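The complex appears here minus one protein chain, its other protein chains still in place.
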Amino acid sequence: MSGNSFGKIFTITTFGESHGGGLGVVVDGCPANIEISEEDIQNELDKRKPGVILGENGRELSSKAVTNRKEPDKVEILSGVFDGKTTGTSIGLLIRNTNQNSGDYSDIKNLYRPGHGDYTYDAKYGFRDYRGGGRASGRETAARVAAGAIAKKILQKEGIKIIAWTKSACGIDCRNEDLSVINKNPVKACDLDAAEKIEARIEELRKEGNSGGGLIKCRITGLPAGLGEPVFCKADALLSQAVMSIGAVKGIEFGAGFKSAYMTGKEWNDPFYSEEEDAIYTNKGKSGMAPSCKEKTNNAGGILAGITDGFPVEFTAAIKPVPSIYTTQSTVDNSGNSREITIKGRHDVCLCPRIIPVIEAMTAITIADLWLQNKILN
Amino acid sequence: MSGNSFGKIFTITTFGESHGGGLGVVVDGCPANIEISEEDIQNELDKRKPGVILGENGRELSSKAVTNRKEPDKVEILSGVFDGKTTGTSIGLLIRNTNQNSGDYSDIKNLYRPGHGDYTYDAKYGFRDYRGGGRASGRETAARVAAGAIAKKILQKEGIKIIAWTKSACGIDCRNEDLSVINKNPVKACDLDAAEKIEARIEELRKEGNSGGGLIKCRITGLPAGLGEPVFCKADALLSQAVMSIGAVKGIEFGAGFKSAYMTGKEWNDPFYSEEEDAIYTNKGKSGMAPSCKEKTNNAGGILAGITDGFPVEFTAAIKPVPSIYTTQSTVDNSGNSREITIKGRHDVCLCPRIIPVIEAMTAITIADLWLQNKILN
Amino acid sequence: MSGNSFGKIFTITTFGESHGGGLGVVVDGCPANIEISEEDIQNELDKRKPGVILGENGRELSSKAVTNRKEPDKVEILSGVFDGKTTGTSIGLLIRNTNQNSGDYSDIKNLYRPGHGDYTYDAKYGFRDYRGGGRASGRETAARVAAGAIAKKILQKEGIKIIAWTKSACGIDCRNEDLSVINKNPVKACDLDAAEKIEARIEELRKEGNSGGGLIKCRITGLPAGLGEPVFCKADALLSQAVMSIGAVKGIEFGAGFKSAYMTGKEWNDPFYSEEEDAIYTNKGKSGMAPSCKEKTNNAGGILAGITDGFPVEFTAAIKPVPSIYTTQSTVDNSGNSREITIKGRHDVCLCPRIIPVIEAMTAITIADLWLQNKILN
Partner (left out) sequence: MSGNSFGKIFTITTFGESHGGGLGVVVDGCPANIEISEEDIQNELDKRKPGVILGENGRELSSKAVTNRKEPDKVEILSGVFDGKTTGTSIGLLIRNTNQNSGDYSDIKNLYRPGHGDYTYDAKYGFRDYRGGGRASGRETAARVAAGAIAKKILQKEGIKIIAWTKSACGIDCRNEDLSVINKNPVKACDLDAAEKIEARIEELRKEGNSGGGLIKCRITGLPAGLGEPVFCKADALLSQAVMSIGAVKGIEFGAGFKSAYMTGKEWNDPFYSEEEDAIYTNKGKSGMAPSCKEKTNNAGGILAGITDGFPVEFTAAIKPVPSIYTTQSTVDNSGNSREITIKGRHDVCLCPRIIPVIEAMTAITIADLWLQNKILN
């Protein structure tokens, strides 16, 4: 498979471009008897839909961060579900494209947008679907979110929760880490003061035809110890592939991450405790295999030697600024001449709020796969 | 495969623990007619061997960073090579273990070393090979380096070069990026002043029974545009899995990496130029597919939409401090009681110099695989 | 992936049940720039459509062998094709279900039809989609045929041709092997006399509420020597998986096949000749690698040590009689009680004519995959 599949047991294979018949995914390896409905999937899809950010109870939060394109992104379950439950066979999901405007792109079809995949797709394949980025469009991630909704249902039954939020956006860092406010602000920040400043900064950037990046943090709780496979399929290695495969992500770190480079072993190692009043992390061990224990620190980010240790898994992803900016940029055309390019269309200023459900989905898919792989041992 | 294989066309499958019969790797999918000898592989292995760091022309550089264990790590080609050339069939490589001392570990077999995989292996499998970390030992990486030597031979024929170096170690950053000095100092730093300070800091850390981390930067040059597959097998996604699968790595970033989060689109986008005096990056395009072009910046790190753009690919990996420190640490035993642990044995203070050949090897394996995958298109 | 994907480079992932939203396939790994249209795919699909058998130039041949259900089986290309050419990204194909009648199955939902997968799906998953066999329905093969149409386009460019025909059906063997008549009779036999007798026998079987089996022979010509991978992915091993994965196939043999068991080495070995008047098989060798040669016999069936030798590849598949017969049969229900079952609905009497395009499709997919894998060597 040339890159459109991910996972070993719980496997997704996606297809679709921003323009064309639609986007879809085949989920293979999902156990039978998981309850799933189109509504379950739609709820996840709605979190990444253009033009609106959803807060608590699905209430719309208006955000300046996002494009004002309105795309319904309605999902259809084509197969693999019967009487509201998965049958164990492959699940086909389809999201039709509806709000396309191919004409927007015809004047740049011979130009390479800086920061996009136009040049590299031409170099690889000799030509490209120039309508809206083709397969390299961010719209491709809708299929991941749809598949992630199924993975989340598997994890839900096991008490495993995944939550991601904006830690920094457009140059403004959150000072607090208050997860209770994530769904109360349209940029999904963990600090309401920072959220306000981010919104204001986004407005400025929009006016200058510019864009901004950010940091997304993700936490997985309720994980048993023992997930992840030795050597090449370590939990952090697979999560890195999963998250780095999202177009806008330029870096990922686990636990203390890049700070680890500047720490000593004494500072970095997370000691285990059996009973410790001031330990802030606990796990439940694994009956007959590993005892429960506690930690005061989690520099390892919940993963030791590539295998979950039962403490929360935490990682941070670096999101680059949206490459579609409205300022005129230097580029070359497909004959090799220097040219100038001015991008039109409706684009997000900052991807943070809309990339969160994508990161959660890829995390859910990876963890569901590792969780199923571990069942073989038991 | 439970995690001991990597790659799609050029595939490696490794085995072996720090104690036992030896370490090995099966390389499958290597084209026929690649010249390879045991000496070629041995040269790469010698770069990571304990107790010594090799500089220019294989000259030994004494380093305070590394353990003084002496292990010959002699490789044997078991199959797949005939008359000095690969035959196209699977190549078996074996490195015997010779300098083992299992007795060192018997007093900690029921204890979990903080920062190691002891706890997680017990949680996963119910018991573990406690001798020297078993499969989670850093010694496992010898098999990767052996396989990487073959990948490098494939890339060499295409003019693709991989070089990695220490950018920061034990809290001391390199101020210059002078690649000509990398092999003139035992910590493989790109700045001789910093190298001296790092050596001194390592000596201090050793005296306190402590250890340090660092940053390794890697650059790939001579790459054609077009390597990497859409969506999940993007070049950066696969390199992330490859590098994060090395035990001590806690983060990875490409090009501007985590700085991207704080940049605007105007700052981040790398404009293309056809002819530009002050452009510092050039690529050769791809005849009939994409034109040659230039860049003044390389924030993308040589990868756009997951596909190489013909400019140098650059990434940085964060290395955690060596977890085997000689200070007494708190832990639990495998019955769940609080205990103290004091680690003995001979361990590196800082992994930077010895992890460089491993990062180069995983990079070479990943790029060789993507390069072979791309042949299908032509 | 739990069994719904096939292939390594040219990979198909299918989904869909006989009742539900539809059947589909994602084709990944197809090179860019292959010309393909919905019509190309529709032409292949029409060859397996219920109720009609197509002969020369798409002319309908009425056949007594097949069900009189009329299903349009219209294919839609959802992605991966732009301006009439493949883009190199994943190709999504969808065939809607339209002529379903779920009510036909409600009275047998707790009974296990002998010869079907009802019992085994319940045993595996704990429940099943009982409408028309669910995922075990023969209708699943439509997705294979659609994907096979794309594989055939790849092979066409290389001059590789695949043709399959009925060698025996309902107990009546063809005496001649005249490929010019295959599309002139509705059972696709290679002998018009036998074809007439087969049609008559089918009519008898239909009247008794019975069904029949048959033998399909398949020949691949224009193949270069060198396709197939050593050991587990031999060309014959992969073709065996491909063809045996079609529900009704119970056996497969290559070249002399089961007769080999009764031959001596002197009889079996196919000697090579450089120039031989009476040799009936020729190949073109491979410039600079293997010389052209001739054979008088092809007991090997075009494959030596799992690798094509440039002579025609030939295999025969044994097709079991259609299990849906109208006679009352003994069975058990899902509570374990002895019961009787009488199957209704519209079913084929003999699968031979409609399974031919499925066997051709699976053969094309396997060979296209091996052909692409071989490009890595050149």
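In order of appearance the chains are A, B and C, and numbering begins at 1 in each one.
The definition used in the following text is that contacts are C-beta pairs under 8 Å (C-beta built on N, C-alpha and C of every residue); 3 or more make two chains touch, one makes a residue touch a chain.
Quick caveat, the model's predicted, so the values are computed rather than measured.
Participant: Among the chains present in the display, which ones are touched by the chain that isn't there?
Facilitator: Computed over the complete complex, the missing chain touches A, B, C.
Participant: Which residue among C:Asp28, C:Asp73, C:Glu199 or C:Asp270 touches the omitted chain?
Facilitator: Of all options in C:Asp28, C:Asp73, C:Glu199 or C:Asp270, contact with the hidden chain holds for C:Asp270.
Participant: Give the residue, chosen from C:Leu215, C:Val358 or C:Leu372, that touches the chain omitted from the document.
Facilitator: Looking across C:Leu215, C:Val358 or C:Leu372, the contact with the absent chain belongs to C:Leu215.
Participant: Of the residues A:Gly92, A:Gly134, A:Pro230 or A:Gly285, I need the one that contacts the missing chain.
Facilitator: A:Pro230
Participant: Using the document's contact rule, name the residues of chain C that touch the chain not shown here.
Facilitator: Counting only chain C, the missing chain is touched by 2-6, 14, 112, 114-117, 119-126, 133, 135-136, 140, 168, 170-171, 205, 208, 210-215, 224-234, 236-238, 240-242, 244-245, 247, 250-276, 285-286, 288-293, 299-301, 303-310, 318-325, 327, 329-338, 373-374, 377.
Participant: Kindly note down the residues of chain B that lie in touch with the hidden chain.
Facilitator: Residues of chain B in contact with the hidden chain: 1-5, 7-9, 11, 13-17, 20-24, 26, 28-29, 32-33, 76-80, 82, 85, 87-92, 94, 124-129, 131, 134-135.
Participant: Where does chain A touch the missing chain, residue by residue?
Facilitator: 8-9, 29, 31-32, 88-90, 230-231, 372-373, 375-378
Note that in this section only the chains that are shown with their structure count from here on.
Participant: If you average the Cα atoms per chain, which one ends up farthest from chain C?
Facilitator: B
Participant: From the C-alpha centre of chain B to that of chain C, how far is it in Å?
Facilitator: Inter-chain centre distance comes to 46 Å.
Participant: Taking each chain's centre as its mean C-alpha position, how far apart are chain A and chain C in Å?
Facilitator: 40
Participant: State, to the nearest whole Å, the distance from the C-alpha centre of chain A to the C-alpha centre of chain B.
Facilitator: Roughly 26 Å separates the two chain centres.
Participant: Which residues belonging to chain C are in contact with no fewer than two other chains?
Facilitator: 8-9, 29, 32, 88-90
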